[in-house]
Each structure stands twice: as structure tokens, then as C-alpha cells.
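Every protein chain except one is present and positioned as in the full complex.
Lettered A, B and C in written order, each chain numbered from 1.
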Amino acid sequence: MSEPIDAHTVREWGERYSNWGRWGADDERGTLNFITPERILAACALPRRGRVISCALPFDDRGPQSGLARRHNPIHYMLAHAGDALAGAQDHLAGGFNYADDAVTMPLQCGTQWDALAHVFYDGRMYNGRDVRLVTSRGARENSIDRIADGVVGRGVLLDLPRLMRRPWLEDGTRILPQDLDACAEAFGATIESGDILLVRTGMMKRCLEQKSWQGYCGGPAPGLSLHCARWLYEREIAAVATDTWGVEVIPNETPDCFQPLHMISLRNTGLLLGEIFQLDDLAEACAEDGNYAFLFTAPPLPITGAVGSPINPLAIK
Amino acid sequence: MSEPIDAHTVREWGERYSNWGRWGADDERGTLNFITPERILAACALPRRGRVISCALPFDDRGPQSGLARRHNPIHYMLAHAGDALAGAQDHLAGGFNYADDAVTMPLQCGTQWDALAHVFYDGRMYNGRDVRLVTSRGARENSIDRIADGVVGRGVLLDLPRLMRRPWLEDGTRILPQDLDACAEAFGATIESGDILLVRTGMMKRCLEQKSWQGYCGGPAPGLSLHCARWLYEREIAAVATDTWGVEVIPNETPDCFQPLHMISLRNTGLLLGEIFQLDDLAEACAEDGNYAFLFTAPPLPITGAVGSPINPLAIK
Amino acid sequence: MSEPIDAHTVREWGERYSNWGRWGADDERGTLNFITPERILAACALPRRGRVISCALPFDDRGPQSGLARRHNPIHYMLAHAGDALAGAQDHLAGGFNYADDAVTMPLQCGTQWDALAHVFYDGRMYNGRDVRLVTSRGARENSIDRIADGVVGRGVLLDLPRLMRRPWLEDGTRILPQDLDACAEAFGATIESGDILLVRTGMMKRCLEQKSWQGYCGGPAPGLSLHCARWLYEREIAAVATDTWGVEVIPNETPDCFQPLHMISLRNTGLLLGEIFQLDDLAEACAEDGNYAFLFTAPPLPITGAVGSPINPLAIK
Partner (left out) sequence: MSEPIDAHTVREWGERYSNWGRWGADDERGTLNFITPERILAACALPRRGRVISCALPFDDRGPQSGLARRHNPIHYMLAHAGDALAGAQDHLAGGFNYADDAVTMPLQCGTQWDALAHVFYDGRMYNGRDVRLVTSRGARENSIDRIADGVVGRGVLLDLPRLMRRPWLEDGTRILPQDLDACAEAFGATIESGDILLVRTGMMKRCLEQKSWQGYCGGPAPGLSLHCARWLYEREIAAVATDTWGVEVIPNETPDCFQPLHMISLRNTGLLLGEIFQLDDLAEACAEDGNYAFLFTAPPLPITGAVGSPINPLAIK
């Protein structure tokens, strides 16, 4: 794995690990297709404790965004609240009924989130060969997040790399190789199966939370998946992969002439759902506690019509 | 059930069907506490087909809102898209990498949604006796939606009233009584158990979608739960109840001097999670198909800090 | 003026009435250049009464927008208010100091507004020959509204066509020809001079306000300037023209194969500032009262960096 890789490699591997056409020309679900009814039933059989663990970072103004790519943290506005009742502004409601109501303004990928298959592209094409010109100011007409409204439910597997390596977190720039994923799964007794949703923990979020600083979290150096994982993810028929980092991939990227190359291969060609900014610390504790790293996992996106991503609250059910 | 009911009744029943203190003075989860680990495991054992059905209405500008209470439909903005790539505005990204990104501005209760326990109140108190002054322009400091970030997972039961009544939808103003709920469950072979999440279908959304008009959907006359359901919901230890209408309750309300009285009793006193604007038509089809009206149900709210509601994509797993 | 006109005419006239290069290759002010220091001084000498009249429609949810081109009315959110003080949420402020604060979400052209020179374009070019690819998701890098931050101040002239025609408003579809503009100015004793800002009143807004309906106001049939005004506006060296309609031009447009052709000629080629949704009724009353249709006029845009339009509060000072 030491040969130099670059933008040419990305395009070559992109063709090699492509699922375009695999589920028909109309497919907009990509690797979620690996989650067959049988696998859903098998995933439902996993829970042993009846415990639910959220993998979402709270959505608020203490979030990780600092303006990169014009992403800001969620802005929460109240439309009505108890103060209105005290001021008499709800007296028109009969019977003493009072209420609070609110709104949010947020980039869809500012926090815990799924990338839609329309999120990245190159050479004029996105997943399944679709023309990128379908993605304009009016949103994505195809491959948008609402096309997977009945996802994501399946078998989740946590790969807790810091625990494997007996350190609090992986250093920035640490690349995670396919053999690391295999070793981690094996060490914790978790098999990797077709249709699995992999949650790869690097500890980076824990570090930021402990150090009370998101400095560098968004777009800066980070531990993450090596580009060499593209083949592994493809061959293992992984349905989705998510990390506790901003962008799944190791940064600096291994391709000096190509930004986020794993996105280019896996999201565009493999049709692999990518999850980012997952909060995996509580789940890691729970898995360590019971020694069980596979669980029922559900993370339904909001079906915002034409959206290229969605904030989510992923739940692991153990 | 023919005695007149009014705001006094509401307060009296509110005390009678109160769960304040039942799970401790610190409790912010209300009836979700009925969903014990055992019940979660039992719910996970329900699926037979491995099929997932979304109960969310798409979030977009064709939604039901028309300005009532200053709620508008979601506004979706693109932050970057393929047109930018075509215009050369993404040339700074190496390797031909292009991306699309987006944002949303939306009232949290403009579409398919959970009400948080901080959503309604009277006499200065909200669920579990908390002072309403905790709910201000900075959001709800207690009883907010983020406090149930590890919910909602459990046994869902669909009560498809139009199917029971062999009509396409219930007429506006139709009140649904406890015996209707029982009859419906029985007719379709679904028991009602402690910790259940009830999805009550009235057909009103189907009517609006078929007639291509949301006229009157928000706040206008609607079929819905009678106030007499308050006791039933309390005694049956229901964890959550949701409908395909704007506000769960029958409108006009049965209490001429009190607005949305069931909210006042069930949400504030019983601590019952209420879901609104659920799209239950696909689920109804699926249940009719296999004759099975109970399923694993999951509808995680976005943990927006301090929010009094959350848009959701509820999933039924059969 | 009876020969048929179409998209070819538009391009031909566009070349004919072009000011590209007239004020240098770097110019981003267009016809505002006609407002020389001398003309500003002359405009300042006009007021006789010391009266100020606003030409803005209030910005609120009762505005004219109904979703065309995804424009919505302004959404006003409070960030803090008296209710917070009553709820004790401002007790951290010393000395009993309380405050209210607020925010807005609004399309920049949803109400009374200037179009920036980057607002319309064709054949890949906008005003002064600039490449349209300068206008992307990150805003307009040139010809944006902030480039005229030190405008608009000059001599305003009201052309009150309904008053001339002794009717409450012009019918939808009425085209206003150059001779109508001349006749109107003459009838009310107002000369037209180089650098003038013309406010053309059709009465359409008055009709909508009286009938309490904006139906058709945005994008529907409307009275407005004929395409034949393009030459007149160019030759008279008009600095800006604004109307009480949605789009300045007569609708249906006179060119069956070309949308908003006057924008294409006047804004893109002449570099003429266009103002829309002006509330001219109060001003019309005041002018009729004193018989003076020329005044000092000021309508500074908000210098929102990269914006292609700006809400404004235009003031006539008589």
C-alpha cells in the first residue's frame, strides 16, 4: 500500500468500485440496497438489553462549525414562549392554554448528519451516472436525501479504534487502513457482514469536547479512513459508514492533488452513505460494558425534498 | 359521556391523570418511562417482514402550513451546487472534487413532529410541576426535546379508524372516543399494552393530499381524539400518541371555553408525548396487507438544545 | 410602434442602448453615474416644505409574496423581549435594564427594493460585459448591490399616471409608452433631466391594498413600462426608474418569446437601476397637494456584500 496515489488513482478506483447500474438505472438508494429484509430482521434480533443510545451531538450554538464552506451552527429562534403568556400575549387562547413554539435555521450538514448521494460529484456525474445539472438552487432533483426516507435501519457495528489502541484518541493525520478495521472488529468479537452500518470511532470528538475547543475539527487535520478502505468498503458490501469526525477521511488526504478522495470513490461511485459528526462516546462505553459491538441501528433522515444531506439523531439499540 | 365539560373539567382531570412525581422530581421523559428495556426488546421481536415504512410528510414548501401561529413551511436554501462547479466557483477544490450543500429555515413543528413536554402549559406550570418561566427566548431550560434524545423506540400500534368505518376518512369534527380506540384495536387484532406508541389515523391527511388542498388543515375543524381519551391514555400507560392531523384533538374542541384541552391534560399532566402531521397512509396499506397492526417503531427527535418540538421521520419496522 | 418585437429585437436594442464601457471597464454603478455632484446639489435645493415621505411598503408577513421564484414575505423573529424580562430571563442584567432584540429572514427582493446590476443577464454577460460566472452561491463578486453603497441620492420625479388618466389605477396589461411618460411629466409641470430618478405610479399597489388581495401582484398581468421605453430611458439619461408594481414592465410582456425584456435591455445593457414594489400612494397625495412633482430623493441600499438586490426605504423630501 505504499505506491503513490493521486487523482488518477481516484478515478480508476472509482470505476473499479462502482455500483452504478447494480440496482437498476433508477436506483437512488445505493448501498442501502444491501440491507435486505432478511438483514433488517436479523438486526432486530440483536438487542439483548433493551437500551437505546443516541449518537447525536446536541444541535446548538456550541456546535463545531466555524464558518468553513459557510456552514454555521444551528440558530434556534422562539416563536412563542412563557414570557408571552406572562405578558398577556396569549390571552386570546381560551381556558388559560399557553404554549411555546420555535424554529431553527441550520445548514443540513452542520452537525450529526448523513450525506445524500447528491452531495459530491466529479466529471459532471453523480451516483448512478446522473447528470450533476440536476443539482441546482432548487435542490437535487435526484439522489436527494428524501429518496431514502424509509432508511436507515439495519445492523450497526462499532469499531472503537482508540480502545483497541489503548489511547484516548487517534492523533490527527492517523490513517485507518482496512486491516485496522478488520483487526478492530475481530478484537471486539464483531463480524462484518453485508449490509452493515459501520460506526468508526476515532476519539477526535471526545478530544474536542474534553479540551472544550472545536479548533481544527471542521476541515483541519484529522484521523480518518485511508483511501485504501474504498475497496474494502465496496467488497464487504457495507451499507453506510460514519465517524466522529467532520469528514470520515484522514486529513491531510493521501492524494495531494485531490480533496476528499474517499468521498469521490465511495459516495459517488459505490453509492455508499456517509455519516459525519457522530457522537460515539456513549455508545463506546455501552459496548465496552457488555462486550457486544453489534446492535440494531436506526438513523432516519428528515425527508427534506431535494436536500443533499440531513441532520439526524442516530440510535443504537442494544 | 354526555355531561358538559369545560375549563374546570380540564383542570380537574389534569390533576386526576397526572404523572407528576411518578418518576421522580427530576423526570423530563414523562410517559416514555413506560417503555422499559423489556418492552423495547419485545418491540424488537415484532418485525416479520423486514420492511421499513416512513411516516413523515416530505418537508418542503408544499407543506400544510399557511401562517397560523407564524408557522411557515420549510425553506430550503442551497449553499453550493453543481451550478457553482459549472461556473468555476469550485475550482479551488483539488482533483475535480465538487459538492453541493444546503440549509433549512423551518419552524420545528411545521411538519411531522413531536411536541416536547415544554410545548404547552397553564397556571404557570408545565410537566412535572416545572415553572414555565424556564421557557423563554433562549429556549426551554427543562422539559425540552433534547431530554428525550435517546427516544423514541418501542412498540407501535396503528389504529386505522377510516378502515374500521369503511370510509376514506373521518369527517371534520368527528370525535374519537376511548371505545373507538378499543374497537379499532380489537377489530384488527392489535392489543394495547403499557408503553405503546399509538398512531391514530383519521384519513384527514389523505383527503388533503387527494384534494390537493391543505385548506383548514392547520387549526381548522378536524377529526380527532375526544377529551374523554385523557383517562384512557393515562390508564393504559400509553407512551406516545400521534395522528395524521394538525393537532391530535377533535376540533372544534369539546370545551367551548378551553383551547386544545387534551394537550392541557395529557401533555402537561400525564407527560404524554404527542405527535402530529404524521403521514400514515403507507403504513395503513402495509398493515392491511399483512393484517399486522403492531410493529417496531422508532422516531428519534433531533436533540436541538432547548427546543420545544422537533421535526422527525418516524419509521415503522414490520 | 406597431412592428412586432421579439427576442431578436431585445438583443439588437440591448446593443443600441448599451452603456458598457461608458464610465470605464471597472464601472459597477451604471446610470447612477449620471447623478453628478452638481445634480446632487440641485436636488438638495428642491425641497420647499421640509416634509419627508416614505415610499416603502411595510416589511411583514402581509407582504405581496406568495412563493413565486421561492420568494416569501419577511419572517420576523424576536431574540429577546419584555416577556423574558417578566420571566426573569434578564435578571442577569444589572440595574433593572431590560431589552428586546430581533432578527429577520427575508428574500432581498421580497418588498420595496432595488435590483442590483448583477440581478439579470443573458448570453453569459451582465452589465459592463462582466462574465456571469462571477455570480454564484457565494454571491456576486462584481456588480453587486454593495458597490452602490453611497447611492441613491438625487432628483426624484413622480409620474402619476392614474391621476393623469383620472382613474384609480391602470388596468392590468396597460403598457406605458414613452409619450405617456412625457405627457405625464408635462401635465404636472415636471421636467425630465439627466440623472433623474423616476417613480412611475400605476396604482396597482393601491388596488391590491384596497381590495386586500395581492392575488396576481407577483408575476401576474400588470400595467408597466413598454419595451419602447428602453430607448427613452437611455437617451434621457435616467439614473433609476421604479414602480409600484412587482416588475416595472408591462405583463404580459410585449415579446412573446422573451421574459422581462426591458430588464434585459435596461438593467443589463443600459446599467439602469430598477426599483420595484414602491409604495407611491402617499407621495402621490403630497405631490397633488402642492403641485410639485420633483423632489430630493434618497434610497440607500443595505450594502450586503455580494447581494443582487436590497430591501430599501426610499424617502422623498419635498
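We adopt the following convention: a contact is a pair of C-beta atoms (placed from the backbone, for glycine too) under 8 Å apart; a residue touches a chain by one contact, two chains touch by 3 or more.
In this text, all values refer to a predicted model and were calculated from it rather than measured experimentally.
When the missing chain is restored to the complex, the residue among A:D61, A:D123 or A:E171 that touches it is A:D61. For the chain missing from the display, the contacting residue among B:D27, B:D60, B:D84 or B:D172 is B:D84, taking the whole complex into account. Residue B:T105 is the one among B:N19, B:S54, B:N73 or B:T105 that touches the chain not shown.
Screening C:I176, C:A222, C:A240 or C:C258 against the full complex identifies C:C258 as the residue touching the chain left out.
Although one chain is not displayed, its contacts with subunit C can still be listed: residues 6-7, 10, 36-41, 44-54, 56, 58-60, 62, 69-71, 74, 76, 78-83, 85-86, 93-109, 118-123, 132-140, 146, 149-151, 153, 255-261, 263-264, 296, 298-309, 311-315, 317. Mapped onto subunit A, the interface with the missing chain covers residues 61, 67, 70, 72, 75, 78-81, 83-84, 87-89, 105, 132-133, 135-138.
Contact between subunit B and the unshown chain involves residues 70, 77-79, 81-87, 89, 103, 105, 137-138.
Definition applied: only the chains that are shown with their structure count from here on.
Comparing the CA-atom centres of all chains against that of subunit A, the greatest distance is found for C.
Between subunit B and subunit C, the superposing rotation on Cα atoms measures out at 180°, rounded to the nearest 5. The geometric centre of subunit B is 45 Å away from that of subunit C, both derived from CA atoms. Multi-chain contact residues of subunit C, defined as those touching 2 or more other chains: 70, 78-79, 81, 83-84, 87, 89, 105, 137-138.
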